[in-house]
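For this depiction, one protein chain was excluded, whereas all remaining protein chains were kept in their positions.
Showing chain A:
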Amino acid sequence: MSTTTTRGVAQPAPAKVSQPRPRRGLRASSTFNFWLFTGPFLIGLVIFVFVPIGWSIWLSFFEARFTVTPSEFVGFDNYKQILTDTNFRNSLVTFTVFAAFIVPATWALSLGLALLVNRLRFMRAFFRSVFFLPTAVSYVAAALIWKMSIFNGVRFGLANTVLGWFGVDNIAWLANPDPPWYWLVIVTVRLWLQSGFYMILFIAALQNIPRELYEAASIDGAKPGWQTFRHITLPQLRATSTAVILLLLVAAYQAFDEFFNLLGKATWGQPPLVELYKMALGQNQNYGAGSAGAVVLTLLICVVTLLQGKIMGFGRGEESK
């Protein structure tokens, strides 16, 4: 087989392969698509989150009663006012009490429901739906049902009817802060509303635990029940539990609807958002002081969340474990 050299022979210039520019076009198209899809959300975020936050910070340094475009600069007066306001300080205590109870209670109830539902062999989907359905109910509607039907203070309220069978007098569940029965009403309505959602998260986490772990434990002599729950299930749910607790804590900070609708014009049991609503949007219309309170609350939420993340190791990489 001979080989021919082509040296010295002018070779026809290879046909210029046109770069079809798809690369550039694709890149341009990707960029365009990126902005097309994220742009509206970004605009929404800027308009409905960042601008109000900035505006709120700005308002907090002004005398802004009955106006959101004030002109009288008052420095830190609004902060001084809100931090010396007894109702606002009490609202932080209320939140602490509420969070201290509702977070572990919801965690325990939703985990308990998840364990029960996950064990079911029949009608599992039915019970999952039954427990999840309250999540779809609005907090306002639920609060009104609790207030007007179940926990009203008259003889035909559901709770008082049941108590009446045992000879117990009617209880004013919400009107009287002593004894503080209102906590029972508030906590039960929130437990009913949100446990189903967290139950679903726990069911998903439970289904991700490898069966082999239980089999190995069984071979090693571990008894099913509390022992396997404590040494296998609970540690395996650590990441989900941390996320659930964080979400519950944030939700507790955001508590508004049920408190507002159940307690009305009480001065007790008012979480920070209700106090700020009363200050800024209620009778007072003091947007300066309300904004100062919002800034204080935001900083507080940031600090608590960071601390909680630090303590519970939320977001810590596997390598650092």
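Annotations for the structure displayed:
Rule of thumb we're sticking to: a contact is a pair of C-beta atoms (placed from the backbone, for glycine too) under 8 Å apart; a residue touches a chain by one contact, two chains touch by 3 or more; residues count from 1.
Simple rule for what comes next: contacts and distances are computed from a predicted model.
A single chain of the complex does not appear, and UniProt lists its protein name as "Multiple sugar transport system substrate-binding protein", one of "Glycolate oxidase iron-sulfur subunit", "Multiple sugar transport system substrate-binding protein", "3-isopropylmalate dehydratase large subunit" or "SpoVR family protein". Only one residue in the set A:93, A:281 or A:303 touches the chain that does not appear here, and it is A:281. When you scan A:46, A:116, A:137 or A:172 for touch with the missing chain, the hit is A:172. Only one of A:136, A:154, A:219 or A:311 touches the chain withheld from this view, namely A:154.
Where chain A meets the missing chain, the touching residues are 20-22, 25, 28-29, 32, 36, 65-68, 87, 148-149, 151-155, 157, 169, 172-178, 264-268, 277-278, 281-286.
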